[in-house]
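Missing here: one protein chain of the complex. Every other protein chain is in place.
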Amino acid sequence: MNVTSLSLLLTKIQDGTCSIHEALDQLQGFPEESIPGACIDHQRQLRTGIPEVILGASKTVEQICTIAKALFKKGGPVIVTKVDPEKGRQIQKNIPDLLFNSEARMLTSTQSPQNNTQYRGTTVIVCAGTSDIPIAEEARLTLETLGHSVETLYDIGVAGLHRLLSRQKILHQAAVIIVVAGMEGALPSVVGGLVKCPVIAVPTSIGYGTSFGGVTALLGMLNSCVPGIGVVNIDNGFGAACLADAINRR
Amino acid sequence: MNVTSLSLLLTKIQDGTCSIHEALDQLQGFPEESIPGACIDHQRQLRTGIPEVILGASKTVEQICTIAKALFKKGGPVIVTKVDPEKGRQIQKNIPDLLFNSEARMLTSTQSPQNNTQYRGTTVIVCAGTSDIPIAEEARLTLETLGHSVETLYDIGVAGLHRLLSRQKILHQAAVIIVVAGMEGALPSVVGGLVKCPVIAVPTSIGYGTSFGGVTALLGMLNSCVPGIGVVNIDNGFGAACLADAINRR
Amino acid sequence: MNVTSLSLLLTKIQDGTCSIHEALDQLQGFPEESIPGACIDHQRQLRTGIPEVILGASKTVEQICTIAKALFKKGGPVIVTKVDPEKGRQIQKNIPDLLFNSEARMLTSTQSPQNNTQYRGTTVIVCAGTSDIPIAEEARLTLETLGHSVETLYDIGVAGLHRLLSRQKILHQAAVIIVVAGMEGALPSVVGGLVKCPVIAVPTSIGYGTSFGGVTALLGMLNSCVPGIGVVNIDNGFGAACLADAINRR
Amino acid sequence: MNVTSLSLLLTKIQDGTCSIHEALDQLQGFPEESIPGACIDHQRQLRTGIPEVILGASKTVEQICTIAKALFKKGGPVIVTKVDPEKGRQIQKNIPDLLFNSEARMLTSTQSPQNNTQYRGTTVIVCAGTSDIPIAEEARLTLETLGHSVETLYDIGVAGLHRLLSRQKILHQAAVIIVVAGMEGALPSVVGGLVKCPVIAVPTSIGYGTSFGGVTALLGMLNSCVPGIGVVNIDNGFGAACLADAINRR
Amino acid sequence: MNVTSLSLLLTKIQDGTCSIHEALDQLQGFPEESIPGACIDHQRQLRTGIPEVILGASKTVEQICTIAKALFKKGGPVIVTKVDPEKGRQIQKNIPDLLFNSEARMLTSTQSPQNNTQYRGTTVIVCAGTSDIPIAEEARLTLETLGHSVETLYDIGVAGLHRLLSRQKILHQAAVIIVVAGMEGALPSVVGGLVKCPVIAVPTSIGYGTSFGGVTALLGMLNSCVPGIGVVNIDNGFGAACLADAINRR
Amino acid sequence: MNVTSLSLLLTKIQDGTCSIHEALDQLQGFPEESIPGACIDHQRQLRTGIPEVILGASKTVEQICTIAKALFKKGGPVIVTKVDPEKGRQIQKNIPDLLFNSEARMLTSTQSPQNNTQYRGTTVIVCAGTSDIPIAEEARLTLETLGHSVETLYDIGVAGLHRLLSRQKILHQAAVIIVVAGMEGALPSVVGGLVKCPVIAVPTSIGYGTSFGGVTALLGMLNSCVPGIGVVNIDNGFGAACLADAINRR
Amino acid sequence: MNVTSLSLLLTKIQDGTCSIHEALDQLQGFPEESIPGACIDHQRQLRTGIPEVILGASKTVEQICTIAKALFKKGGPVIVTKVDPEKGRQIQKNIPDLLFNSEARMLTSTQSPQNNTQYRGTTVIVCAGTSDIPIAEEARLTLETLGHSVETLYDIGVAGLHRLLSRQKILHQAAVIIVVAGMEGALPSVVGGLVKCPVIAVPTSIGYGTSFGGVTALLGMLNSCVPGIGVVNIDNGFGAACLADAINRR
Partner (left out) sequence: MNVTSLSLLLTKIQDGTCSIHEALDQLQGFPEESIPGACIDHQRQLRTGIPEVILGASKTVEQICTIAKALFKKGGPVIVTKVDPEKGRQIQKNIPDLLFNSEARMLTSTQSPQNNTQYRGTTVIVCAGTSDIPIAEEARLTLETLGHSVETLYDIGVAGLHRLLSRQKILHQAAVIIVVAGMEGALPSVVGGLVKCPVIAVPTSIGYGTSFGGVTALLGMLNSCVPGIGVVNIDNGFGAACLADAINRR
């Protein structure tokens, strides 16, 4: 339940087009709804701007379907992250209204119209290598589902710096930039030294040996010599999108 | 050299009130200036919004003074972070225009006028415990030196939740919130679950035993169940302020 | 062999209803019994209150069956933890008296009657998210098998604080509270700041990236700003139940 | 403000022996009081059983004195932990009512009378080596300040097992046992295998090389083969005492 | 080639029963022999007492067979460690003279006669839990293949101390004791405090959560309060046997 | 595109044998070419000496084929590292010009002629054990594909030192030595103490328990008592070859 | 109290030269003696061969003196390890019978006569560099105090291998070898590959950067490709000596 739908409901009560009885029915599960194995926070979008989202990684197909249906009933949007292909297939069979994006490993309900006037500008998502694209796509799909306009610059890591330098114009026009990188995670420092807008860094688990599943990239980003880069958890493209959303909101 | 001073100079050249000779003299050291032991990036504020700032921790008094004087000559502002009291005293004796704030462990030149119209709103700085205040103050002083309006809520950690809940109104009015916490670093999750604006989390090195000099707080913040919290390095109040500055800029 | 059964046996010897020969037969394997691959501590319940329990994770089906049968012969109860579904099926086929709970991943013999008078009150088990439920269930099933009365509050993490605050009454009536949480592990701090009874924290391996298989949650719990929280190993719902049992015993 | 003093006040209001005006004056700072650098949670003892306690390690003498005086004004008790000798001397000079215990590194106001009837029994504190005594004393002094009866068994580590085995009777009579150990931290497992009451384990930072400042002892305790041991942070004798207090309260 | 076989050869040359030509043929590959993918150190037993042994974990079936055959040709013994069942089956089919022990996960050629007079006494192998038995068996099988007399005490961990204390006589008669334990690894400290002979500790990867694949047990053993325990790598039952062999040799 | 092919093209333009139109066509994608999921740096060989190489580990078969084809179109060479057998088979079926080396887990196009005069001498690759050979082969195949002359000394670890000492002559004739070792990683120190030429150390993930996937070998190499050993990432035979290439180039 | 003194006492009782009264007086504190802050295990030498030894690192001068005097009263020997020079001076002033060795940082009472017939042979102590000597000396002094014959080979690390190879004869004559090394800790592998006797490895905290206070050396030693090396804690020269003592005892 977001501010638009809640306002509408309250207005209808006020002008008598909705009975108290109907209203209570719609408000059931507000601010929270207990279903088997979950206590859904239907007030979250109203309170924080981002609706309750399902982290799919450690949930069963049954748990995800139960929660998704409860969210659908309240008008969505429904976003499920970290869904492996097999799980994705099973859930989509169960809830055909959810689309599975196999690269971003996400299930989403319909996207909001982009270039939504409630946002200040475009989010640019930069990623260092081909292998980082799934996490970049998780961020892109989340933002577009929420109605943001997104531009992507993929595979332009620091080993071939000219690829980045020749695209500075796009960077300078961004309202916020998300930089996704694995291995040594140097790209956010280089981007951050070139622009004025907020930069969000997402370390990925790409690499081997001492990449330690993304810890090296994370540490590099936290210790950037460019001050003011906001870092999120390893592989957390979704979290980066949420921060970008909050920054970009008017 | 920021956009204002550079525009002014170029205008003067255009209208003939400044000779090419004088302009070259002023532009000397632009975009960079090599001095003994440093290569100052005078173009940085123009490029990234934040001027070159001196990390005092691992520099000698001589190095700091040399760089600070070069920055002063170009019109400042001068900010030096992580300065211990003894170093602070010696530098201030050498450069009386720098003020030493012993709680924030910073040296700063004069602050910009606050409530600057270039910013969108107030930054609220929340800290969990009394021992976290120095890092919170580092953020506050940085922001105020850059012209931001700041409000602080100190010592309102989650052990006594009512202290935070009774101040929700201040949180809801913030343009951006910086949350500073050591130990288990739970405060950003609790704050982040209550507000819509961007939340920046700063882990501090406060605690003992398995606090591991702030690593525990950092990990807690990176793994927050509230999506979209931007995390900076341990004790990096300055970095949090820089991110808040970029977010809060119009 | 617990205190009741041992007392009974000794009484029977005293009043002559049990011959020395029969008694020796029953006491065979007391205080310990060597079987292939194990040396069972049949005296443990008498000594520590908790019977010898089988950690199933690194044992073969054969090892588990051998030990379980030896425990059954002495009157149980039999508890096997960390049993994956395939192992569970095989063991249950072999020993039909053992029930397999697939969510808690445990095999248990019959439960004791709850609300047993030997305990002081109800144990409340709180868990942060849907994914933490299996570990919470491990604690619940252990306690109920031992005769405790348990109440559960699931999926009420700190991202939606109202879910917890609205259930404070249940928390205040608990004799002991077990809090199960993964990710940043902030829930025990919030619960601990609201109640007087002992709080036991169980970190879970839920999360990704820097959750480090539960280490982040563990560290958060050990560094709680609320003093006096007792922490157990990651995913150790069983251990939490044992501590709750000891606390709750009269 | 604890339940006794609050009840008294409310009774006086009820029977008219205290005016509303006087009551408000006494309730000032309830549930919280903002002083420079701190926001004291005067409601904490009422809510959690343990009053707000000052962690001295990372606070200045001035901060400690300010908070301690505010606590004294409300009737105490005042407990300051992790105070080094030099700080302790300075604070005691400033607030003579605080006693400094140099072994436990604590400042405390007067102790409650021991063998308080609100507690169920005696707490036994066991420590492994001479070097662990300061942390054991931190636990003892905290408990005695809160009115508990305590018995101590010091320097009885597992290298000479007979020292522990010959004292089993004392262990069996305890309501709760705190075991303090550094190095490999094996003592809680051995104690826990012998008793029925709750066992709390406190790892200490004693040792060198791979003792890693207590991490080895901590890990040993978390992985005890005896289930149900509650572990607190390294060197956290105070936290162990708080958990013992909650367990031992009727 | 060991000292016996080399002496025999040299004697035969001396007394003319072996021609120089035949001797050179037998000495081919001494001190080393290059085969595809390996450079076998046939001199090793002569030099260090332990023959070249094949660590099977990261070798292919082909590599193991090639090396094993080369060793067989020189008179063995052949020992292959860390062999998973599937690999074991394939190798045994290829080289029927190798016996596969599925519990110890080893392939061995025929054992030497035990109670060999070159050794000083019996090695006692103690293990803490049922799950530690495979590593204990790796040590036992290695020692018996080398001709040692071994006695085993399995599943007598510190949670039920009486199981160990009642077997002290066996411990006191040992020439050397190997203690195998996972989880908190406390058993070597307890054993070491009771005996005079050298104690070798083997941490195992048994446990979950913070057992960290045996690191916790390893750290516990390295920090034992009983001085003089020799520690080997995690799960290195073979290495423990080699050290016992060197100690036990006359 | 390397310096030879680029010079040839420019010469042809100069002497009129290539039209501007044809030249532009050939230079398309220089310095970079955007294809789906990648932005290929065709200028890299010209700039750094090493062409763009595909790290196969975290890329899909489709991604690898798309990039490989784009590289082939520009004249190669094509090198793909860290390719598991199944992926290798699928790619080779798709692009028959790529050869799959199952030991080195690499796909390569045709090799340059060896003993190329642009290099100063022979690279010697030493490896400690049979299990380290795959990484050594990754280095060898990379170097030979680039036209280097390579000599290998495999399975000559420090446990049988004579194997190394008897091959010192080969070491002394090397232009550069790559030492590949897992477990304790001691071999580079021993080699480095015997020779004058640059030594490159490659830790491998071989070992178990505290080998920590190669971290132990890496740390050993970084802390070598022989100064001046250059270390690369764990299992990075390819990186070692690149450094050897740069050193060996005239 | 060791076996000699105890036998003597019992013989005297038997033949009447010692009264029961006198015997009880001498046996006071057997098997243990409680003094302030310690519970001395006077039975330890009898039980384990090594007397109770004082780890000086984390004890106060007062604690050390109290325990040392109690040990002296029972006939010693007295050994205190890890004593810094300032502490050493103060204790020696207090107990003139204790000698302070500033290199080994130990206090010891008189040494036993060397070449004691109860031992099998000479212990050789090898150390890698000049900086490792203090830990090597800790081992030497412990062994000589217990009556062992010791030979030392110092500063013969693997960077100059000829220094070790030219001393092989000494190594081959040893009953047991202790190898002390910091940095990469490679020396035990090289020594272990050359000899038959048991090898004990002592990592030292020598080095910087990634030597991590000796962890790198420790890991190298645990992962030695030479099987059967017994490892002790970082800087634990004393522990190595105790293991050598147990091995070397007849």
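Order of writing sets the labels: A, B, C, D, E, F and G. Residues in every chain begin at 1.
What we mean here is this: a contact is a pair of C-beta atoms (placed from the backbone, for glycine too) under 8 Å apart; a residue touches a chain by one contact, two chains touch by 3 or more.
Quantities reported herein were computed from a predicted structural model and do not represent experimental measurements.
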Partners of the unshown chain among those that are drawn: A, B, F, G
From F:G29, F:G49, F:G75 or F:G147, residue that would touch the chain that is not displayed: F:G49
Residue numbers in chain G that touch the chain omitted from display: 129-131, 133, 154-156, 159-160, 162-163, 166, 206, 208-211
Residues of chain B (touch criterion as defined above) contacting the omitted chain: 31-32, 37-39, 41, 43-44, 52, 55, 57-59, 63, 67, 82, 203, 205, 213-215, 218, 233-236
On chain A, residues whose C-beta touches the chain left out of the figure: 128-129, 157-161, 183-186, 189-190, 192-194, 207, 209-212, 215-217, 219-226
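Everything that follows uses one rule, which is that only the chains that are shown with their structure count from here on.
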Chain C and chain B - chains in contact with each: A, D
Number of steps on the shortest touching-chain route linking chain C and chain E: 1
Between chain B and its twin chain D, rotation from the CA superposition, multiple of 5 degrees: 90
Residues of chain A touching at least two other chains: 44, 218, 233, 236
Pairwise chain contacts under the document criterion: A-B, A-C, A-F, B-C, B-D, C-D, C-E, D-E, D-G, E-F, E-G, F-G
